[in-house]
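The complex is shown incomplete by one protein chain, all other protein chains being positioned as in the whole.
Chains here go by letter, A and B, matching the order in which they are written, and residues are numbered from 1 within each.
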Amino acid sequence: MFKRAEGDTRRSVTIHVEGRAIEAREGDSVSAALLASGLDARRATAVSGAKRLPYCMMGVCFDCLVTIDGVGNRQGCLVPVVDGMQIEIQKGKREIGK
Amino acid sequence: MIITKDAIIIGGGIHGCSTALHLCLAGLKPVLIEKDYAGRHASGVNAGGVRQLARDVAEIPLSIRSMGIWENIADLVDDDCGFESHGQVLVAENEVELAAFRARVADLNARGFTHEELIDGAELRRLVPAVAESCPGGVVSRRDGAAQPARTTTAFRRKAQALGATIIEGVAAANVRKEDGLWRVDVGAETYAAPVLVNAAGAWAGRIAAALGEPVPVETIAPMLMITSPVAPFIDPVVILRGRKLSFKQFKNGTVLIGGGHLAMPYQDRNETVLDWRKLSESARTVSELFAVMRNATVVRAWAGIEARMRDDIPVFGPSAIHDGLYHQFGFSAHGFQLGPGAGAVMAELVVNGGTQTRIGGLSITRFSNPSPSPST
Partner (left out) sequence: MSAPKREQYAVVVIGAGPAGLAATASAAGAGLSTLLLDENAGPGGQVWRAISSTPVTREAVLGADYWSGAELATAARDSGAEIIHRATVWSLDRNLELGVSVGGGSAFIKAKRVIIATGALERPFPIPGWTLPGVMTAGAAQTMLKSSGLVPDGRTIIAGQGPLLWLLAAQILRLGGRIDRVLDTTPRANYMAALPHAFAFMTSPYVMKGLAMMREVRAKVPVVKGVTELAAAGDGKLASVSYVAGSKRETLPADLLLLHQGVVPNVNLAMAAGVEHRWNESQLCWTPVLDADGNSSVPGIAIAGDGAGIGGAQAAIWRGRIAARAAIAALAPAAVAKLDPIAALRTGLARAERGRAFLDVLFQPAPQFRIPKGDTIVCRCEEITAQDVLDSVAIGATGPNQLKAYRRTGMGPCQGRLCGLTVTELMAEARGKSPQEIGYYRLRAPVKPIMLSELAALPKSDEATKAVVRG
């Protein structure tokens, strides 16, 4: 859906999406990194289980919610990637305590 | 223009709407006057607890009467109001509390009330598996539950209107007086007149009572609530505490409602409240300690509803002590939602029959005008 433009010289960062390592760039938001990775990063809504991807990328739509390093319901579009970050895609209602 | 009705009800909360509905069922044509809209304040934004548990003895007969209506609420208002009956559990946080609960249940039993049941730690954990290991037991009222408050108040309003009540929203009742044997209330350019006036104006009811010569010790409060985003179902009954302020409930959609009586600052005349986040933080701490699994939940909204609290924490309910045709139904002190359906039914009996089989004597406004002698010191 998206590709990286030429001439991006930012440092490479590795994050893990449900155990799978993907390459991102320093300064990417988690959501941007997921969209750039080409992985199926669609979450399922808590209400009906409908598939969603980020809509606004500016912190207002909450369709980018992901679990980051064990903490759920984070807005992926507002969190910059960090080397070694663990991402889980949320499927429906979250189990609490995870 | 003067419009004559059978009764004038001031206040479109659950109580005013329920009374309007029951007066219609009794064949009367009431008018209900609501300055904002039905359910705008506490009736629409409370925790929705349908609770007989842990009530003052003076309220219990009214609460039991109401419970019977709740269990068939759809028959009355054509809407199940989101009512779910999974019981309510009063959790003892330690042995001292449990001992006090044991004495309370014994006292209720002696009075003939059997809805509260003492439970041990094993039964507590069966009902509320996620509760902290340190809690030794509690009390359950198994028929209790919860409903959706705004939906409920709206359903009562809608049914009352369908049965012939006139509902006026967005205009305040003004200039309440009695002339030529009829109560008169100005509503915008119009005046309503009726032999019966029901004061169900919540936080605004104390002013009406005082203006009619019956001042009572009442204050305006705004209990705060907060709700989380949906989490997987983990608790069925409503959980309340006695020592610390907490009520706790998970809805079918997974959201968890956290309340318990911490207060916001009410700005009554602006219809506004300012939340006290330090107090909400205490609620969050209590929840974290009692239900460790909740720590990662996210709070999506907090709010407070404006209502009246009496000095003795029980409502003013019944006929005026000094005026014929005036009835009070206010001051439910943050626990009036469950009482709404039954209170409307009883109020209609008081208005139509002049009396009721439901014991409500302890709620009379006369308790403030004829105070019992204070114990000698």
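Points to keep in mind about this one:
Throughout what follows, contacts are C-beta pairs under 8 Å (C-beta built on N, C-alpha and C of every residue); 3 or more make two chains touch, one makes a residue touch a chain.
Please read these numbers as outputs of a predicted model, since none were measured by experiment.
Note that of B:128, B:150 or B:314, the residue touching the chain absent from this view is B:150.
Of the candidate positions B:67, B:221, B:287 or B:346, contact with the unshown chain belongs to B:287. Checked against the full complex, the one of A:17, A:32 or A:66 touching the unshown chain is A:32. Against the chain not displayed here, chain A makes contact via residues 1-10, 25, 27-29, 32-33, 35-36, 42, 45, 47-48, 50-63, 65, 71, 73, 77-78, 80. The chain not displayed touches chain B at residues 37, 39-40, 44, 148, 150-151, 153-154, 157-158, 169, 228-229, 253, 272, 274-282, 284-285, 287-288, 294-303.
Operating definition for what follows: only the chains that are shown with their structure count from here on.
Computed from the mean C-alpha positions, the centre of chain A lies at a distance of 44 Å from the centre of chain B. Remark: chain B residues 229-232, 234, 253-254, 292-294, 296-298 touch chain A in the complex. Those residues of chain A that touch chain B in the shared complex are 46-47, 71-73, 93-98.
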